[in-house]
Each structure stands twice: as C-alpha cells, then as structure tokens.
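Got a structure here, written out as structure tokens. Questions coming.
All protein chains but one are shown at their positions in the complex.
Per-chain residue numbering starts at 1, and chain names A, B and C are given in the order in which the chains are listed.
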Amino acid sequence: MSTDRRDHLVALRRDFHRHPEPAWKEFWTTARIVTELERIGVDDYYVGREVLADERLAVPDDAELDEWMTRARDAGADPDLLETMDGGWTGAVAVVEQGEGPTVGLRVDIDGLPREESTDESHHPASEGFRSETGAMHACGHDAHATIGLGVIEAVKESDFTGTLKVFFQPAEEVIGGGRPMAESGHLDDIGYLFALHVGLDYPTGETVAGIGDFLAVTQFYTTFTGYPGHAGARPEEGHNAVQAMATAVQNLYGIPRHSDGASRVNAGRVGGGTASNIIPEEAFVHGEVRGETTEIRDHTFERARKVFEGAAISHDCEFDIEVEGEAPSAESDEELVEFVHDASMAHPGVTQATRRGAIGGSEDATFLMQYVQDNGGFATYVGVGTDHPGGHHTATFDVDEESLGLGVDVLTDAIEAVSQAQP
Amino acid sequence: MSTDRRDHLVALRRDFHRHPEPAWKEFWTTARIVTELERIGVDDYYVGREVLADERLAVPDDAELDEWMTRARDAGADPDLLETMDGGWTGAVAVVEQGEGPTVGLRVDIDGLPREESTDESHHPASEGFRSETGAMHACGHDAHATIGLGVIEAVKESDFTGTLKVFFQPAEEVIGGGRPMAESGHLDDIGYLFALHVGLDYPTGETVAGIGDFLAVTQFYTTFTGYPGHAGARPEEGHNAVQAMATAVQNLYGIPRHSDGASRVNAGRVGGGTASNIIPEEAFVHGEVRGETTEIRDHTFERARKVFEGAAISHDCEFDIEVEGEAPSAESDEELVEFVHDASMAHPGVTQATRRGAIGGSEDATFLMQYVQDNGGFATYVGVGTDHPGGHHTATFDVDEESLGLGVDVLTDAIEAVSQAQP
Amino acid sequence: MSTDRRDHLVALRRDFHRHPEPAWKEFWTTARIVTELERIGVDDYYVGREVLADERLAVPDDAELDEWMTRARDAGADPDLLETMDGGWTGAVAVVEQGEGPTVGLRVDIDGLPREESTDESHHPASEGFRSETGAMHACGHDAHATIGLGVIEAVKESDFTGTLKVFFQPAEEVIGGGRPMAESGHLDDIGYLFALHVGLDYPTGETVAGIGDFLAVTQFYTTFTGYPGHAGARPEEGHNAVQAMATAVQNLYGIPRHSDGASRVNAGRVGGGTASNIIPEEAFVHGEVRGETTEIRDHTFERARKVFEGAAISHDCEFDIEVEGEAPSAESDEELVEFVHDASMAHPGVTQATRRGAIGGSEDATFLMQYVQDNGGFATYVGVGTDHPGGHHTATFDVDEESLGLGVDVLTDAIEAVSQAQP
Partner (left out) sequence: MSTDRRDHLVALRRDFHRHPEPAWKEFWTTARIVTELERIGVDDYYVGREVLADERLAVPDDAELDEWMTRARDAGADPDLLETMDGGWTGAVAVVEQGEGPTVGLRVDIDGLPREESTDESHHPASEGFRSETGAMHACGHDAHATIGLGVIEAVKESDFTGTLKVFFQPAEEVIGGGRPMAESGHLDDIGYLFALHVGLDYPTGETVAGIGDFLAVTQFYTTFTGYPGHAGARPEEGHNAVQAMATAVQNLYGIPRHSDGASRVNAGRVGGGTASNIIPEEAFVHGEVRGETTEIRDHTFERARKVFEGAAISHDCEFDIEVEGEAPSAESDEELVEFVHDASMAHPGVTQATRRGAIGGSEDATFLMQYVQDNGGFATYVGVGTDHPGGHHTATFDVDEESLGLGVDVLTDAIEAVSQAQP
C-alpha cells in the first residue's frame, strides 16, 4: 500500500475518532462514510431505513436522537442526508459490482461508546489533537473498523477481484441492536461469503486471527423497580424503597451460580435510582446483561435473573418490569474462509504471527449476520486484526496502533480477491 | 433483714446461678424452688401442668428436654417431682393464705440463657466458684428473681400482711413462651394486685423504679428456607441455594424501615444453613424477632419481614416457612401500685434513689400477666430493683450485686404489706 | 382579610408553583419576591451575597447553575438582578422598620424539589393549569411559604405593629444548605423573636401548631466509589466493581442498628453507577443522609455509615470518598413565643383546632436560625399551619389548600403584632 494511501487511512480514522457517536446516533459517522464512498467513486450505496429491517431494539428516545442529530449537523454533516436518518436510522451498505463472480460481504461496525475519553498526555489521541469532541468515545476501535471497511472498497476496486463486494457499515453493535435488523434487511440474501472484522482483542500489531469463534450468547436487559416514596425523616415506614430492591437485585444477580456446562457472565453495568437524599426512592433501574458460552447457558442464567428481580421487588413491596434490549446468538467461523484469511496473512510481510483460530470471550451481534449467511448455505468468518492498544477495550485510554489499518485492509482485500479467484 | 437471712439469700442465688436452665428446661430450678418452699413451710403450691394453660410456644424437642431432664436428675433433683415436669412442664405457683384481705401476686421468671459464662477471674461467679455448671448461663438475673420471690414469701409470712399472696415462678421468659400459658392458667383470676420484678436494667444498687413501662411488643419467629442441593464443583447451577436466600433475608430484615410512630427493632439472632463446604446448601434458617413501641409498629414491621422472606426465597428459587414462636404485647404500670412501691422505697434506708417511672426498652412476657390482671379490673406494676452489673444483660460477664437481693425482698414485702393495709 | 387580598395570595402562590427551582437555583423565585416587595412598597431588602455568609454546602456546579439561570431569564426575570445571583447566590431578606419596638424575624424557605409533578387530572395544579414548568416541583409547600412571607409583610405594614420586622426568604432548605449561611449572615444579630413556618405536615386546613419541636439532627453525604473497569464478557475478572460496592453499602446502610436512646434514620436517597451494560462499572455513588433524635444518635449512626462505606469499598477493591454536604442540629420551640401563636390561633375564626405543641419527625435547617437567635438570648418558635394536602410531602401529588394561605398570614401577623404590644 502506498504511503499516501496509508496517510489517508490514518486521517480518515482520526476523523471518525474525533466524532464518536453511540448506538443509533451514528449520524455524522454515516454521513462521513457516504462522503468517502463518493470520493472513491462508489455510487451504489444504501443508507438508514434502506439497510435495516423494521424492528429495532434499544433505540434512544427522540429527545436524545434530536440532540445528536443537531450535533451532527453542527459538525458539518449534509443536512439532506441527515434527514433520511431521522429516528435513528443509521448505517450504510456499499455495493461494488465488478464482473462475474461470487457475492462477498464485509461487515464493519461503526458506533462509539457512551464514555469519556482520557485527557492524559500519554493518550495518543489527546496529545495528537484528535480526542473525542462529542463526550462519547471510540473505545472499542470501531473508528478503525469503518476506516478499514472503506479502505478495502478502494483496494478491491483496484484488485483482480471479480464478483460483487458488499460492505456493511453496521450501527449499534455496542447495544447489540444493529446486527439483527441489518441481517434481516435483504442485503445479505445473496451473500455467499461473509467476513467480519475486529481490531485489537489483545492481539498485538502484526498478528492476525483468521477465524475467531466461541462468541458468548448475550441478552441485554433494562429492569425498572417502582415503589412508593416517603419522607425519609418524617415517614420512612411509608416508603417502598426501589433502591433497596435494586441493591438486593444487584447483589443476587452477581450471585447467580456458575454453570458447569461452560462460561457464563452477569453484569449490572449501569444502575441508578432515587431523586433526592431525603426522599425514600420510588424508582430505580438496572441496565445489564447475561451471557453464556451456549444459548442454553445464557437462557438458564437469564431465568435466574428473572427470579432475582422478582424476589428483590417482593422484598421491598415494589413493582418491577424487565425489558429485553438486545440479544445475540453464539457463532463459529467456517474453515472454508479461515483458510483464505490465513493464507493471505502468511503471505503478507507485515504479519509476524498468523493465528488460525481464536476465542473472543465476548459477544458480538455480527453473529446475526454470520448465522444468516450460514443458514443460507454460505460461509462466514470473524477476523481479528491485531493492534497494540495501551488501554483495554472500553477503557478511557484505549487506542489503536495506526500501523494496523493498512495491514487490515491488505489482508482482507487479498482474502476477498482469493475467494473470487478460487471459484471454478 | 437479718444477716442470716441475707446470707441465706446469697447462698440460694448462687445455687440457682450454678444451675441455669434455658426455657422449658427449668427442671432442677423448679425442684429447687419446691425444696425451698417446703423449708419455709409453704405446702400450697402447684407445679408444671398445674400452672400452665395447654398451649405453649417454643417448646424444645423431646431429645433436648430429655437431655436436660437427665442433667437435672444427675444434679440431685427429686426424681418423682421431675417426672411431673416431663414434656417441659416447668414453673411453679406458691400460695400463702394469711387471713382476710386482697389477693396479691408477685411474678418472677426463672429461666437461664443458652450462652457460655465467662471464665475470667474478674467475673465474680468464676472467681468465687459458683459459675454455671450446665453450659447455659443466668445472664439476665433470673437467679436473683427466683431468690427474691422465695425471700418475699418468707418475709410476708412474718409480716402484718393479711390476705392471700401468690408468687408466680414463671418459666420460659427468654423465649417469650411462659407468660401467656401462665396468665391463662386460672391462677391469676382472683389477683387484684400484681407485682412483677426485674433486677438491673442498668440501674445501680440502691435505686428502685416503682413502675416500669413502655415495653416493646415483640414477635419471635423461626423461618426456614428449603432449596435444592448440588455439588459445588461439578453442578453449581443445579443448586437452589438456601444460604444465599438466608443471607439476602438477613440483609433486608435489618433494612426494614424505621417507623415514625415510635421505636422498632429487628434481629436475626441465630442463623445457619448448609451441611458441608462443597455442597450447595439446601437448608437454612433464621431465628429472629421484631419489636415495636406499639403493637401496630411491631405488626407493621413483621409484615415487612414476611415480604423480605418471601422475596429472598423467590430470588433463589427456594421454599420458605415462617413459624411464630412467641409474642408479647405492650404494657404500662398502674399508678395505684407505683405509689405503694415508691413509698416503700422512700422508706427504706438502703434505697439511695427512688425513681417513680422508667422504660425498659425491651420486651417481657410479664406483660401477658399484667394485661390479664388489668383486663379483670386489677392493677399491675413492673418494679425495677437496681443492681450493679459489670457486664450488660445477656453478656458473658453479667452478674448481680448480691447486696440488692435483701433490698429487693424488703421493698416488695413492704409494698405488698401496704396494699393489704390500705384496704378499707 | 379581604377577598382581593386572598385572591392575590392565591395568584402569587400559583406563580411560584409554576416556577419551582431546586436549591441554590432560586433565581426566578428570588426575582419574583423582589418584584412583589417593590409592589408592596418595601425598598429595604437584601439579595444573594448580601444575605448569606461565605461558606455554603451542596452548591451545584456552574453548568447546572447556568442552565437554571438561563431558564430564569427566559421566564422573564430581571437580568440585572439575576446577575447579582451569579454563582447560586439566591435568597433575600426584607426589612420593615415601623417605629420603636422589638426586632422580630420570620423565616420562610423558597426552594423546590428535583422531582416531576403529577400530570393527573385529579391533581389540582395540573387541572387548573399551574403545574410546574421547570421539571422540578414545589412538593413541600415552599411556594406557600414564600407567599405567606410576602403576605405577612403587607399585613404587618397595615397593622399596629411597632418595631422592626425582618422576613428571611431562605434558599436551599431541601439540601440543608441555606440555613447556616443565612443564620451567620449578620442579619439575625438583632433578632429578639424568630418565627419559622411550615404548612401541611399532615395537619389539615384549620389547624395550627404553635410550637413544633423534636427536629431530627441530620447529616447529608455524597459518597463515591471508584473501582476499575473491565469488559463484562471478555475480562470480568479485571473489574473492581463499583456498583457491587455501592449495592453492598446500600444494603448495610439501611441495616445500621436502631438506637435505644431515640429515633434514627438512614436513607440512600439517590444512587447510581456505571456507564454501559457491558462494562464492569468503574464509578458509583450514594447520595444519602442519616438523622438522629439527638446529635449524638446522628453522629453514632454516621460513624456506622463510614464503616459501611469503608467495608463495601474493600470488599470490591475500590476506593471511596465521603463528602458531607449538609448538616443541621436539633431544636426546640420556646414557650414564650408558643404562647403568642396559640393565642392568635384561638382568636382566629378560621382556626378549628389550635394545638400548642407538635413534633415534625423530620429535619430542617431553620434550626440553625432558631439556635442562632436562642444563643443570643432571643426566642424562637416553629409554627405549623395546617393545610389539606392530597399527596404526602415530597410526592408527585402534593398540593396545598389555598384556603390556608390567608389563615397563615393572619395568625402570624397577629402573633407578630402581639409580640410588639407585649413589650413594656
């Protein structure tokens, strides 16, 4: 890859990094992707409602969407394009038809996380001046994913690939919200081969993993407790304390037993309750998730969680409500595609370690797309592109080594090209 | 009071102190009371089944009763008398008829507590050689109560009292079990005036309180959780963990809100669960109590406790069962009798501080007897006889100042005598 | 009182009710008070920094203050006056000099609560169109307090009162933040008699309480836990979970033992933590309070709370920090002033029940002002003016019966007048 091309990828990534937008609010991001597609010369692309089935989970309320829409407009995104995304219909699909051949997909996710970014001088984006300007943060490398997705399009166009390439710029991965509606949008119906991508995952720059598997099945939930208020000094006995119910639930959620059939996970990742120090709290919530190495383990754990919430509510004479916000199944990578990625990696001079198989230890709604393709008789693999990252994923000091951008583009492009050339 | 008489009271108290027997197991104690009654020349007395209504709460199982029965026999109690107490029918009522006049009652309780006594040299019973020989302990002064009850009988017999005196040696106060069946035994039906007695209560030697009130209403309960076991290593997910349910309940019991109408109390005084470190616990229990400054507060708190138990059980998919073990109402002392005790106190040279009214801050099933008499149109008061006690009530170093034994006998005898003389 | 005057009070109260502003953000409210003072013809008044000592607790951050300042400006408050309140320096003191005589104070508080108001048709402010427009709510009657304070000024000016009247429009009562700095402002140094006021408190319209006492001493705190984040799926073991620490603290805070010396209170009124469902929470907080019937009980309870926080932090390997936000002592009403209020009540045709003494069962930082005056040799009383209120204090359906506005003005004016006439 040329130095110019590399520099362009870095600039593009920093542009995305400066404008992280959490799930369903990727207005500026989607618009920036479209701008780049047009620069590359791709005019067959679809945006928002065109790339998502109707049913979506975990969509923020209108006020919040409007706030981010305004922010995207103020940051220079095309107002007409933004209008098509009204209601949080973000994301895009780019199509490159290049002669006869297989239809190959590449899925990259594009959302940021609702957390502050480090201001520490040792944090590269802070010292180099491309730290987040939105209050959110690209703390999981999706800025690099969007960049690599665009880079692959440009590189494939210049390669010997024959067939059709579709790149799926998927929104709302972090809330496990975008995978399912994109999988069911119709755009995947003709995909024979699907690559998905993640950078980092504790693999250093120079290492690739051709097929990641063992994704944990996950269910995200939002549980509310409703009690009855009371003056904490004058009438404590009148209160039905929703915060006590929530605290009881948190204690017992984490205490759900481990499962002997495999890994399970529980997290009460965001909680809150009450309005003032002197009022017995009337409302509280737990925004959390359970995971399992298999769907059965996850479901067993979630059934336990339901009991925990019910019991906690009864203990403090509160009502409760559990809303499932997002779900993703497990998935495995197919050997057929692992082979192509592994070969492309072995052939690349920048790859110092080409690993065939890895486990992510986490969850991903790419699994919806992978499953959809596999159910149709196609093949899918989830590719890891190593990158030195100082802080862990989702922490304030996460960053990617920009060296890995070009490497990711190269390996994926070569694998995609190889797929087309392997056809009889 | 003569020195001989005082020495006798001290010896008697030490005898009781050496043989503490918890609720419904006062076999040796009852037998010792009978022996003393016979020494004094009282032959109109009733024991066990004769002094208790049929329905009793918190009676230990047969194995435990047998064990203590055997111990009492081994310690020299009259086997024939013991036989009448089979089944835990302990306690006695002594009757002294002494001419025309009112029927006056004195209630003293006689049970010990299931706790170890201090072996510290600074603990008087340890250094003087009359420490408990049973594993239980007179940690609440009921040894002094039994002693004073007997001392009053002897003193009244020598006084100008005319009428009938009944002394109620009540068992099972500590489990709030003996008050109700003794109140309903029929022996109180003709009582016009009832005195109840407690030593200590943080009042020093030389101080008396003529009328203690503000007893907290109390409910004692025994709750069991039943889950399902599982091997902690191989099948943790199979367990329905009764110990987690119990811990959840304990946390939330103590978290039941305070009440703005007055004092409330909660205690999970004895808990347990499980069988081995590597089995998910199938069984657990909470032996506890709630109290309230009024019966309403207690009932409100107990209703909350029921919710807590229900919720804790559901949280861990366990069954639960709540058994009410004992209950006692609130009660107040009547001014009519307070007067007599106060006058007797003022007249006694050993009394350095005569207080009219006090609050106990605790519960007592003497309230059943007091209420019974008051409901019949009679009067009742609960008298405090101060005694220096190094450790708090119910602790391992509780002890009474034996100086207060004679003083208690004197004041009560004088008050009882005054009652009879005040009759028209 | 004339019908016009009554109608004016009602209109004024509804104006305040429409614009509730929580502690230190009473910008519009203070400006409205000033406007009314000028209408009445009082030009000797002081605002903001002039009525508060330098040290204040629980002041919101600048962003929040600015937001409410802007809202006040948008709602029509005088921009110049608002500017003097920059930094949250709210509240006012009005002075009416009317010849020779005692200096009498009346303290009313003016802040709203950070809670939503009911939209139910049965809720009078909703159906009558004066529901809150700010998102906060006058759920404790401070709208009525401000109104009565202004009404008393107008009525006193027309009465036979001779002396000086100062009315203290105190901010930030709900966070126990305004009482101390206003007490120490210098404006109370010459007060010989201080009246404080509260409507409602479960007393119906037509009932007054001449002297409320038994205020609970209170300490409000803000505790933060700081742990370490981790990906909930991939690296749960790396997290030091601040939400678990917080939940542990909540469970044990409410479990702090009751105190036998008198009432105690604990509340974790507002809590929160974490950022996303799939991140092990790094931060959490508890905004709460403890109270005691005496300062000793409160301090004992707070010491326990410190232990609870420390232990909770250690259990989950987190750091913690406790910030004391507000404190108020206990206080009692002086018989000297109780007398005047009781007499005024007895003489008023609208008063159907004149009670001499009551207990509030809550806390109040009026106690700082009362104590200040009492320490200077003056007298203080806390007056209750009954009002039918459908919902409890601090709930979404709290409302005052506007009939009580005029009655409150009358009784207080009469009592103030009587004070001046009783001087030799």
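Brief remarks follow.
One rule holds in what follows: contacts are C-beta pairs under 8 Å (C-beta built on N, C-alpha and C of every residue); 3 or more make two chains touch, one makes a residue touch a chain.
It should be emphasised that the depicted structure is a prediction, and the values quoted were computed from it without experimental measurement.
Of the chains displayed, those contacted by the omitted chain across the entire assembly are A, B, C. Contact with the chain that does not appear here is found for just one residue of B:273, B:311 or B:406, B:273. Only one residue from C:43, C:158 or C:237 touches the chain missing from this view: C:237.
Checked against the full complex, the one of A:205, A:252 or A:413 touching the unshown chain is A:252. Remark: the residues of subunit B touching the chain excluded from display are 113-115, 174-175, 201, 216, 218, 220-221, 229-236, 238, 241, 243-244, 246-248, 250-251, 254, 265, 267-281, 284, 287-289, 291, 325, 360-363, 392-395. Where subunit C meets the omitted chain, the residues involved are 234-237, 239, 241, 244, 248, 251-252, 255, 257-261, 280, 300, 304, 307-308, 310-317. Take subunit A: the residues that touch the chain left off the picture are 251-252, 254-255, 257-258, 260, 263-266, 361.
Note that in this section only the chains that are shown with their structure count from here on.
No other pair of chains has as many C-beta pairs in contact as A-C. When every chain is reduced to the mean of its C-alpha atoms, the one closest to the centre of the whole protein set is C. For subunit B, the chain whose average C-alpha position is most distant is A.
Rounded to whole angstrom units, the spacing between the C-alpha centres of subunit B and subunit C is 47.
Contacts with at least two other chains are made by residues 251, 254, 265, 361 of subunit C.
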